[in-house]
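Submitted below is the structure of interest, expressed as C-alpha cells.
One chain of protein is taken out of this complex; the other chains stay put.
Here the chain labels run A and B in written order, and each chain numbers its own residues starting at 1.
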Amino acid sequence: MAYINQYTSRLDKLNFKDMFGGDFFLTWEKSFDEILAAFTVADALRWLRENNISTRIFDSGLGVSLFRDNSTRTRFSFASACNLLGLEVQDLDEGKSQIAHGETVRETANMISFMADVIGIRDDMYIGKGNTYMREVARAVREGHIDGNLEQCPTLVNLQCDIDHPTQTMADMNHIIHHFGGIDKLKGKKVAMTWAYSPSYGKPLSVPQGVIGLMTRFGMDVALAHPEGYEVMPEVEETAKKNAALSGGKFSKSNSMKEAFKDADIVYPKSWAPFAAMEKRTDLYGNSNFDGIKALEKDLLAQNVQHKDWECTEDLMKTTKDGKALYLHCLPADISGVSCKEGEVAASVFEHYRVPLYKQASHKPYIIAAMIFLSKIKCPQETLTNMITRNLSRHFS
Amino acid sequence: MAYINQYTSRLDKLNFKDMFGGDFFLTWEKSFDEILAAFTVADALRWLRENNISTRIFDSGLGVSLFRDNSTRTRFSFASACNLLGLEVQDLDEGKSQIAHGETVRETANMISFMADVIGIRDDMYIGKGNTYMREVARAVREGHIDGNLEQCPTLVNLQCDIDHPTQTMADMNHIIHHFGGIDKLKGKKVAMTWAYSPSYGKPLSVPQGVIGLMTRFGMDVALAHPEGYEVMPEVEETAKKNAALSGGKFSKSNSMKEAFKDADIVYPKSWAPFAAMEKRTDLYGNSNFDGIKALEKDLLAQNVQHKDWECTEDLMKTTKDGKALYLHCLPADISGVSCKEGEVAASVFEHYRVPLYKQASHKPYIIAAMIFLSKIKCPQETLTNMITRNLSRHFS
Partner (left out) sequence: MAYINQYTSRLDKLNFKDMFGGDFFLTWEKSFDEILAAFTVADALRWLRENNISTRIFDSGLGVSLFRDNSTRTRFSFASACNLLGLEVQDLDEGKSQIAHGETVRETANMISFMADVIGIRDDMYIGKGNTYMREVARAVREGHIDGNLEQCPTLVNLQCDIDHPTQTMADMNHIIHHFGGIDKLKGKKVAMTWAYSPSYGKPLSVPQGVIGLMTRFGMDVALAHPEGYEVMPEVEETAKKNAALSGGKFSKSNSMKEAFKDADIVYPKSWAPFAAMEKRTDLYGNSNFDGIKALEKDLLAQNVQHKDWECTEDLMKTTKDGKALYLHCLPADISGVSCKEGEVAASVFEHYRVPLYKQASHKPYIIAAMIFLSKIKCPQETLTNMITRNLSRHFS
C-alpha cells in the first residue's frame, strides 16, 4: 500500500479530469499534466502486475482493434493492454466483414460497439486520411451512446495515424524518463530525431512527427535532421516550435545527421517518406493512377539511394554525448547486413542497444492500458488503491 | 432487486423448461412461451449490464463461431454475447484448419468442442444446406457428450441459415415490442415485409422467411409482397399461415409494394433472391457448372433491374399509418445514392430512421446471450437473482 502511494500522490498533484471519457488522438491535444498522468498510471499498472496484483477493471467487455496496416508489436501491445484490464480483443477484419458492401463508417462503428469499451485503430498509410477516419469513428460511437444504442461509449485510441503515433512516442518518452531518472533530469538534454536510409520506401511519418511533437514539451533540445526533400508536415513543426518555447527547450532543423548527433543525449535515426511525396501518393491512389504510383515509387527509391550515408554508425555514435547517447528505434529497424544490405543502423550499434530497445518497447502495453484506464476511471487514485485492497492475484497459486 | 423482479415474475408465468439443454435453429420450433422467455431474459441481461452488474455465468469456456459468409454485425453480436456470459470466442477458420483434408462434419464438430459451451454457425448460401449442416453439427456434439468425450454439450445457435435468421428476427421483434410498448399493443398492427430492388444478386432468403415465420405469431397482420418470381420457400409460407390463424392475426401475399405499405405500422423492405433461382444455383454449384452459374447470375440481375421501382421512398412512407411506420432493416441496406446508385431505400428515409435502426441492431447481442443463457441455466429466475446478490460489477472502479 505504501508503494502504490508513490503513484497516487503523484496523481494528486496533476489535473487530468478531462481525460475521463475522452479519446487519445494526438499527444499535443493533451495538457502536460495529462501526459504525466498517463506515464504515472502506466508505471502504477506495471508495478501492480510485477507484484502479482490484478489490474482488471472489466469483468466483461470487448476491445476492438482495426489494423489497416501490418503490425506485430502494436497489435500485441493493444491486445496485452486490453487483457490487462479485463477486455477481450476482437479484431475487425475488414476482409471478413460486409464493409465492402457499401456500409458507412458511422454504421460500422456502431455495429461493432454494442459491448466495446475501447476501439484501437491503426491507419497510417494515406496523408489526410487516418486521423480523420479515427475521429469519424469516435464521433459515430459518441452519437450512438447519446442516442442510447450503445450502453457505454468506447474510447478511441490512435494506434498510429498519418500524423502521430502516440502509443509509440509515449512509450519512447517513458523509457527516456526512466533511463535518465525522472522528468526533472531532462532539461537541456539533446534529442536527435534524424532520418536514416532504408532500401524500402513509404514508411509513415508518424514517428518523427510524434517525437518532435512530444519531446519538445520536456525542456529538451530537439534536433530534427533529414536530407532535403524529406520534410515532415509543416503543422507539426509549428507545434514543436511552440512546445519548445513553452517548455524552455529548443527545436531546430538541419540537413545534417552529423550536426544532429553531435553531443546528443538521445538519438532516434529512422527512415520515413517525404511528406510531399506521401501527399502525392495519396492523390494517385485516390485517382487509381497505378502507373503514377509505380513511377513515384521508383523516383522515391532513387531519391533514397542518394542518402545511403544517413546510417547510424559506430563513428557517428562516438560523436554523441560521452559517446554513449541512448539509441532509440520504434522497431523493426533496417539493420545493415542483417535485415538488409545497407540500412538505418550498423549491426554493432543495434546489437549494443538491444536490451534497452526491448525495454523501450516494453512500455507500450502499459501506455495503452493507461490511456484506456484514464478514460474509463473517474478517480484513478481511488481505483488503484482499491486494486490493492480487493486482494486479487493476477497469478493464483 | 425490486427491478429484476419485473423480469423474473414475467418468467414465472412462462413454460420454457425445454429450452434447457436445447439448441436454437428456427423460431417456429419454439413455443410462444419460449420466444417470450428469450425476450425477457434478453431484457434482463441488458438491464443488468446497464446497471453495471456482472452477467458472467462462465468462469472459463469457449464460444466457437463458424462463419461461412462475411459478417460484421452478427460476428460482433455473437462475440459480444459470449463475452457477456464469460465465454471466449474462438473462430473456426476453415481456411486455417485441416477440414479440407477430408475431415467429416461429425469429427470436426467433436474436435473443436472439448471445452465449447456454444457453437454459432452462419451458413446461408445454399438452399437445403445450411440448416442441415447445423443439425448435423448439433447431433454430433450431442453424441460426443453422451459418449463421454465432451464434458459439456455445446448449444448450437443458428446465426443465419438458408431457412431462418432467428437472432436477427428475434432482435427485430424485440425492437418492435419495445417500440410499441409491449406485446399486448401489437394485435392487429400491420407489418409489410416487402422485396426491394438491389443492384446485387443472391441475397439470402432467411430474413423475409424468418420475419413471416415469427411476426405472424403476435396477432399482427403480416403482408408479404414481392414481384412475381421472387417467391420464398413454400413451407415457410405454410408456417406463416398457421401461425396467423393461431394467433388471431393475418398473413397475406401480394405482388404490390404499394398495397403492402398502405396503412402499415411497420415496414421491412429488403432485397432477396428468388427461392427457385437459389435452388438452381445450389444445383449448379453441386455440379461445378460455373458457366451455368454465370448465366444464372446474369439472368437474375436482368430480372432485378425490371423492379427498380421497388424502392422505399418518402412517397411510399407517406402511405403508411399516419405516414410514420416503423422502418426496419437488418443492415447493411442498399441506400440509393449512398451505397449504390439505385437501391432498396431512399437516402432521406434511411437517414430519418438511422437511430431506431441502430437500436434495432442493438438487441441482437442480448438475444443471442438469452438463447445461450436459456440453454445453459436450469432456473433462470434464480440465477438472475443470484447475479444481484453476488455483488459483482461489470466495470470495477
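Here is the rule we use: contacts are C-beta pairs under 8 Å (C-beta built on N, C-alpha and C of every residue); 3 or more make two chains touch, one makes a residue touch a chain.
Values in this document were obtained by computation on a predicted structure and should not be read as measured data.
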From B:88, B:237, B:263 or B:279, residue that would touch the chain that is not displayed: B:88
Residue in contact with the excluded chain [from B:62, B:79 or B:244]: B:62
Of A:5, A:313, A:339 or A:385, the residue in touch with the unshown chain: A:339
Per the touch definition above, residue among A:150, A:163, A:240 or A:361 touching the missing chain: A:361
Residue ranges of chain B at the interface with the undisplayed chain: 56-62, 64, 88, 90, 92, 96-99, 101-104, 106-108, 110-112, 114-115, 117, 144, 147-152, 376-379, 382-383, 386, 390
Where the unshown chain meets chain A, residue by residue: 46, 49-50, 54-56, 67, 70-73, 75-77, 79-80, 83-86, 88-89, 200, 331-332, 334-335, 338-340, 354-355, 358-359, 361-362, 364-365, 392-397
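We take it that only the chains that are shown with their structure count from here on.
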Euclidean distance of C-alpha centroids - chain A vs chain B, Å: 41
